[in-house]
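Removed from the display is one protein chain of the complex; every other protein chain stays in position.
Note that the chains are named A and B in the order they appear, and that numbering of residues resets to 1 at the start of each chain.
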Amino acid sequence: MSESNEEKKDEIQLIFGDKRLDGRRFDELRNIKIEAGILKRADGSCYLEMGKNIVVAAVYGPREVHPRHLQNPSKAVIRYRYNMAPFSVEERKRPGPDRRSVEISKVSREALEAVIMKELFPRSGIDIFVEVLQADAGSRTACLNAASVALVDAGVPMKGMITSVAVAKADGVMVLDPMKEEDNYGEADIPFAFLIRGGKIESIALLQMDGRVTKDELREAFKLAKKGAMEIYKLQKEAIMKKYISESVENG
Amino acid sequence: MRPIVLPGDLVATNPKVAGFGTYVENGKVYSKILGLLDKTETSVRIIPLKGRYIPSVGDVVIGIVREVSANGWNVDIYSPYQAFLPLSENPEFKPNKKPNEVLSIGDAIIAKVLNIDPKMKVTLTMKDKVCRSIRFGRIVFINPARVPRVIGKKGSMVKLLKSELGIQIIVGQNGLIWISGDRKKVSIGEEAIYVIEEEAHTDGLTDRITEFIKRRKSDVGIE
Partner (left out) sequence: MVEDILVDIKKDYVLSKLREGERIDGRKFDEFRKIEIQTNVISKAEGSALVKLGNTQVIVGIKMQIGEPFPDTPDKGIIITNAELVPLASPTFEPGPPDEFSIELARVVDRGIRESEAVDLNKLCIEEGEKVWLIFIDIHALDDDGNLLDASSLAAISALLMTTVPAERFEVGDNYPLPVRNLPVSVTSLVIGDKFLVDPSKDEVSVGNTFLTITTDQDDNIVAMQKSGSYLLKEDKFFEILDVSLSKAREIREYLKNI
């Protein structure tokens, strides 16, 4: 979904029998790699690869908010910045926020705001910065997954974990976690984020869509997204455990 | 061994047992932070592994003076909230003095949290024997979530460090720790504190620290 051209072309074949262009099954995620706590200066951080996406998230806070007038006397102010590096895409991206990243930052922030216990930290601020170092399809979902791990790593109180994944419609089939070609030439893109609590998917924290789908296809999309989200959740959890496991090991 | 829990992990089904680091929704008790699960029949709490220092009344904190005003001093206590020490709460202040003659920008102090208003305005006091302005010694900083282990059960760990090394230690709840005494011994104390921070939640820590101090003392050549 590039800013310059969101028109879709359909001359590329995306589905081959029960396989996709990159050999995945319809309900299969791309390779995901997650590492928690990789930045020294940030209170919490995360490195994440999702297919060809490479993103790094950092969390600072709760900390003082400047300027003062931005403070909220009853809760922490949450800021979220989705930012694409100029070298992250085929054609160099002009640095700084464009309309697409402003919108992504807004809906991503709102998804996290719904689970961060911000009322525990009046007048303070929690800043979440996510840098897209390499972009493939679904960079907003990769960023949210990284941000969620970074928030946990920072010790920020939350209702649960946020896990995000997209579903696309490609050649009339609903497919999980679309890569670039499915996003560009597919008929629809539906990014989801869920609150996971008590080991289960509980509710929707982010939902967007563009394209063309029927109600039944949407039901199928929910099914796929929930399956994918549970798998990603396990990887998020593993990454955090890996960093902190020494804390709980008996050693005497 | 205490298991690690994440935000949203179900830790109990009886709301009455919900303790620190947990929250209750629809009768279920969930963890709200990353931490170690400390669960007994009667209580469930989460020992945090990370997180900024959030002030609480009565806490001893170490801070740095950031601003001097006609009414007192603004003090950075390494939390989301700046603290204020009013003139009247500093026994060293006398009416014939100017505030910056008593404490000026950059000075370090040990103080106690006197009050926190609903808007999280933090007021400090120095009217306590533990409080002082710091003019010598060393300040070290550790993850505030590890402070309880540096203090130890009923102060046992601090006592151990003090007696084994013959140094003075005051631990700020905000993760800043003041150490004073013989330079070499202070250095060993500082190293020991970092070991405690690193291995905060492991068993047999006290024994290992005793060992560590002994070894370092003989390395440096002190009795």
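By definition in this document, contacts are C-beta pairs under 8 Å (C-beta built on N, C-alpha and C of every residue); 3 or more make two chains touch, one makes a residue touch a chain.
Quick caveat: nothing in here was measured; it's all calculated off a predicted structure.
Asks: In the intact complex, which of the presented chains make contact with the chain not displayed?
Replies: A
Asks: Looking at the full complex, which residue from A:15, A:39, A:114 or A:235 touches the chain that isn't shown here?
Replies: A:114
Asks: Identify the residue among A:105, A:124, A:139 or A:236 that touches the chain left out of the display.
Replies: In the full complex, the listed residue that touches the missing chain is A:105.
Asks: For subunit A, enumerate the residues touching the unshown chain of the complex.
Replies: Residues in contact with the chain left out: 4-7, 9, 99-100, 102-103, 105-107, 109-115, 188, 190, 195, 202-215, 218-219, 222.
Simple rule for what comes next: only the chains that are shown with their structure count from here on.
Asks: So what's the Cα centroid distance for subunit A and subunit B, whole Å?
Replies: 35
Asks: Hey, which residues of subunit B end up touching subunit A in the complex?
Replies: Subunit B reaches subunit A through residues 1-4, 6-10, 21, 23, 25, 28, 30, 32-34, 36, 48-52, 54, 80-82, 118-120, 145, 199-205, 207-208.
Asks: Over in the complex, which subunit A residues touch subunit B? Could you list them?
Replies: By the definition above, subunit A touches subunit B via 43-44, 61-64, 73, 76, 115, 117, 120-125, 152-161, 195-199, 237, 240-241, 244-252.
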